[in-house]
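Pasting a structure here, questions to come.
The other protein chains are all here in position, but one chain of the complex has been omitted.
Showing chain A:
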Amino acid sequence: MRDGAGRRPERREEEEEEEKEEKERRKRKRRRSARADLQFSLQVSCSMAGGEEFFLDEKRFKQCCEDFVKHSQQIGDGWEWRTSKDLGDGYLSKTHFQVRNRHIPPDLKEKNSDNTEQMLFAHIEEPLDDSQAAGVCSTEEVVRYEYHVLYSSSYQVPVLYFRACFLDGRPLTLDEVWGSVHASYQDRLQEGPWDTITQQEHPILGQPFFVLHPCRTNEFISAVLGGSQERHRHTNYIILWLSTVGPVVGLNLPLSYAKLAPEQSTDADLAE
């Protein structure tokens, strides 16, 4: 029995399958290029001076966090809001596990401790190529990451704190954390590691955490957003910021969060 287009039913099924696959491929390609675009525009923006200052007040921080957590719950992304008993402050928190390849590159430079042996980690997404694999021993290890997002009233921006330990409870050293920064950001890290990631006392818990320094957050957030603050009153600052800084330290946001951060559209511009 042939259909209107003159094709047999089984062939139509095959074609539909192929079409589906093709759509998926195109979707993945679009996502990759969207990410690449964002990364590229960030790198360009960071080298530009100026851009209007885009500060986040604490009230708006809390509102963005609330919306963020709601969406996280919908998609099972594991974020929760925690408050401290003593202080009125709260923060976002998420724990997850990452598998790392452990390898010792030959051209290591000491930046921190007196230890002569240093461990570096590579993200599992990037397989070692031949030159890296040569003369390298590799074991997989699981690292437990705990991320916190707090508000800094000094800088009026959110700040990302995290701690990381192996399954046996041993915390990562500063060198190990620097080594685990994503390959795309290593160059920028090496320019000023002491200005980028260091240990600090968690403002609410009082315990040692690693922190991604907030000094330059405002610089690149305002460069990315551009334009007036008015236009971006509906943007979820947390999503924009976290999707930008998170990947530096192994934290990636599923693209579904983009639903909460409406893109700039010409319609919105015209409506003003």
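Remarks
We take it that contacts are C-beta pairs under 8 Å (C-beta built on N, C-alpha and C of every residue); 3 or more make two chains touch, one makes a residue touch a chain; residues count from 1.
In this text, contacts and distances are computed from a predicted model.
Set against the options "Autophagy protein 5", "Ciliary neurotrophic factor", "Histidine-containing phosphotransfer protein" or "Serine/threonine-protein phosphatase 2A 55 kDa regulatory subunit B", the UniProt name belonging to the omitted chain is "Autophagy protein 5".
Contact with the omitted chain, checked across A:P158, A:P203 or A:P247, is made by A:P203.
Although one chain is not displayed, chain A still touches it through residues 86-87, 112-114, 153-155, 171, 173-174, 194-195, 198-201, 203-208, 213, 215.
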